[in-house]
Structure formats: structure tokens, C-alpha cells
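Of the protein chains in this complex, all but one are displayed in their positions.
Coming up: subunit A.
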Amino acid sequence: MTIAPIAKTILGPIDEIPFGEGRTYAVGPDMIAVFRLRDGSLRAVSAVCPHKGGPLADGQIDNKVVVCPLHLYAWDLSTGCSQSGQPPISVYPVRVDDGHIILGD
């Protein structure tokens, strides 16, 4: 599991992400996919699928995994680990504060 350190950044209002979906944010040189789970909590992972570059924010999620839309491999949203022997994705700390998405600690 790789929780990547990242500088604290305000990404935008939480309402930008519907429940159960993800959106991509450009943070410096990185593209980060932020998901809002149906239980209201957030997960942030690298936006590019390590398999063949699929857009993870377009994938489907439940409260545990994201399924890439291209070839349907799945990654754990909390640990970044692949369930199918693929390379892991990076996981970033993320939370909501006062209606805004805060990336980093």
C-alpha cells in the first residue's frame, strides 16, 4: 500500500462529485481521481489506470473498490492494491472540510 504524501490543496466544493461517482482533478503534474462513496466518505487515488491508462474516475465504485472502465480490473480504494495482480495505484489522504474537498493532511 502506498499512501503518497501530497501538499494540502483545496480541490473544490464537495457538490462537484455526485454520490457514488468520481471526478478527476489536476494537482500540479498529477492527475488525481477523487471518489465520493455512497456513505459520504471520500477516497483519492491516481487517476490513470496502471494497466493501460484507463480513466479511473470514469469507473464504477462500491464502498471498497474502483473498477476501471476499460478492462474492468479492480483496485482497492483504501489501499491502492490491485485484486488481480496489476501494479498498485497511489492513494492520497483526502477529506471534506466545510463543504470543500481537501487533499493532503
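Basically, a contact is a pair of C-beta atoms (placed from the backbone, for glycine too) under 8 Å apart; a residue touches a chain by one contact, two chains touch by 3 or more; residues count from 1.
Here, contacts and distances are computed from a predicted model.
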Hidden subunit of the complex - UniProt protein name among "CRISPR-associated endoribonuclease Cas2", "Extracellular solute-binding protein", "Alpha-ketoacid dehydrogenase subunit beta" or "assimilatory sulfite reductase (ferredoxin)": "assimilatory sulfite reductase (ferredoxin)"
Touching the absent chain when the full complex is considered, from A:A47, A:C81 or A:V94: A:A47
Touching residue (missing chain; options A:V27, A:L42 or A:A74): A:A74
Interface with the undisplayed chain - residues on subunit A: 15-24, 26, 31, 33, 38, 47-48, 52-63, 65-67, 69-74, 83-85
